[in-house]
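To keep things clear, I will list the structure first and then write my remarks on it.
Note that this complex is displayed minus one protein chain, with the remaining chains in position.
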Amino acid sequence: MNISIINGYIIDPSQSIEGPGDIYIIDGRIKEISLKKRGDKKPKKDLITSDPGIRVINAEGLIIVPGLFDMHVHLREPGFEYKETIQSGTLAAVKGGFAGVCCMPNTFPVNDNASVTEFIKRKASQEGHCMVFPIGAITKGQQGIELAEMGTMRDEGCIAFSDDGQPVMNSLIMRRALEYSKTFDVPIISHCEDSTLSEDGVMNEGLLSVKLGLRGIPAEAEQIMIFRDILLAELTGGRLHIAHVSTEGSVNLIRSMKKRGVNVTAETCPHYFSITEEAVMGYDTHAKVNPPLRTDRDIKAIKEGLRDGTIDVIATDHAPHHRDEKLREFDTAPFGISGLETALGLSLKLVDEGVLTISQLVEKMAANPARIMQTEMGSIKLNTEASLVLIDKNKSCKIEADKFVSKGKNTPFDGWTLKGMPVMTICRGNIYE
Amino acid sequence: MSKELMTKEDIDRALTRMAHEIIERNKGIGKLCLVGIQRGGVSLARRLASKIKMIERDDIPVGSLDIALYRDDLAIRKEQPVVRRTEVSFEITNLIIILVDDVLFTGRSIRAAMDALMDLGRPAAIHLAVLIDRGHRELPIKADYVGKNIPTALSETVEVQLAEEGLEDRVILNKSGGRERNAE
Partner (left out) sequence: MLNNKDLLGIKELCLEEIMLILDTAAGFKDVIGRDIKKVPALRGKTAVNLFYEPSTRTRTSFELAAKRLSMDVINFSVNTSSVVKGEGLIDTAMTVQALGADFIIIRHTSSGAPHLLAKHLRASVINAGDGTNEHPTQALLDAFTIKEKKGRIKGLQIAIVGDIAHSRVAKSNIYCLTNLGAKVRLIGPPTLIQKEVKEMGVEVFHNMEEGLKGVDVLIMLRIQMERQGKGFFPSTDEYSRNWGLTPARLSLAQDNAIVMHPGPMNRGIEIVSEIADGPRSVILEQVTNGIAVRMAVMYLLSGVKR
């Protein structure tokens, strides 16, 4: 694959690159990044003439960034292929501008051993449209009782461990996990939820949950676990990453603990800075997600946390479900939002609102997550495999869930008009438009 | 475009005459009662009752009957009819009921009223008293006591306005394009 992308605006915070320029890709690898002085529109002659078959992409008016990296995705395969497969999920990822995803282990069977990891890696290399990095389970079966074989899974390809979907309720097990993970120097990603407090809650606890007659999940259920996990990280020296932060109290906790020098990173998801619990009104199951949608105050705090660096990553927690499953009573519908195809559009609003610059946004969605997961992605480095996204910041796009490429059409953003979307993703030797 | 058909005095004289007719034909008020059809017939029934009282120096039982639930056009009307009160606090079995309505038109309201009455008991007989008979019957129904006969076109409407509703007593004929009559 030989491509020359000209007249774009390149932003790669991992290399502190920002400015107008061209990028040349030869044999699928980044050959040259040529930054230009303003107004200089002439592409490099020799590279063009050396290969008349080279595809020239005019990126005028577009922004070129490293392929985004989503460190929190549920690909559902093996076991739940009716909800999503590695093939359909990664296709949705590239459509959303992601060149790499990390898939959570709550599959069936659970990815708690090397053979499931091997299956996922093999499927991903055969059918994946983008890079797929498996996350292994912390405990066997995600039951929270016995540690899973981190070492063997690491060798097979797991780059981090998590029991996501559930918390590790037993503090001793969580301590051991953090200690043991130091052997392999991998992050432990924690789904922070005190399940004795959240019980059978289905939405944020507050006046609205009382009015709707739905059991609530108090914000404290998240905050208590975050506090516990950070203290354990401090105690053990392990690497802790906090998944899907949703409340003001959580952001405050993480901020103050980071000041103490604890090795903790945190992520949030686009829905936690875009909509509140009001989306549940009318019992719309598309707004049922765990952690639940919160309040305006929490949105404000999340945005501030993104702005001041308390929250390092924006990930999607892409959780596709079959249409029939969401077409149920609110109590029994599964939690989750299909987020890969709306993440960038929703996150660009933060740039519009002045919460982040584009460069900072790219950090949150590419450089930081790639770095935390210790991969080479999130960067447009010379001689590496080309992994880029071209973004049209001004293009308006109406979200139509039934046109999603993902098998999961479950989103509360159906019908929203967003400004800014990815128009081309280049990864794994393919161009997606 | 409307035309006044009866003035306040016309109405009063017609009701007086009808009261006398009722008493005469039934040879007294012994087994009589008046039942006004909601809404137009209720006040008229009360007025007839007080006129009869003045003549015979005796009370005649008066009730009101809501026919909304017995209508034959519930499924096709644009607007659902309002359900009003049915107050017939006396036993109607073996009595002669004088049904009272303001305007007799197709006769369907009267048919509904008779069905409603049958669910209340078994009257000895049912007579019909109306202030206006405007023709165009669609069912075999006939009024026994009529205030005034007025031939009308189908597109016209006849409106009875009474003081009890806060208006002046009068009867108006609205030509085509006039206000649609709230068929009761």
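When the chains are written out, they are named A and B in that same order, and each has its own residue count from 1.
To be clear about the criterion, a residue touches a chain if its C-beta (ideal position, glycine included) is under 8 Å from a C-beta of that chain, and two chains touch if they have at least 3 such contacts.
Keep in mind that what you see is a predicted model, and the values were worked out from it rather than measured.
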Contact residue for the chain not shown (choose from A:69, A:330, A:404 or A:432): A:330
Contacting the left-out chain in the complete assembly, out of B:86, B:106 or B:161: B:86
Per the touch definition above, residue among B:54, B:69 or B:163 touching the missing chain: B:69
Sole contact to the chain not displayed, among A:212, A:231, A:397 or A:423: A:212
Chain A residues touching the omitted chain (full complex): 206-207, 210-214, 282-283, 324, 327-332
Residue numbers in chain B that touch the chain omitted from display: 66, 68-71, 74, 79-80, 82-87, 115-116, 119-121
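The rule we apply is simple: only the chains that are shown with their structure count from here on.
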For chain A paired with chain B, centre-to-centre distance based on mean C-alpha positions, whole Å: 76
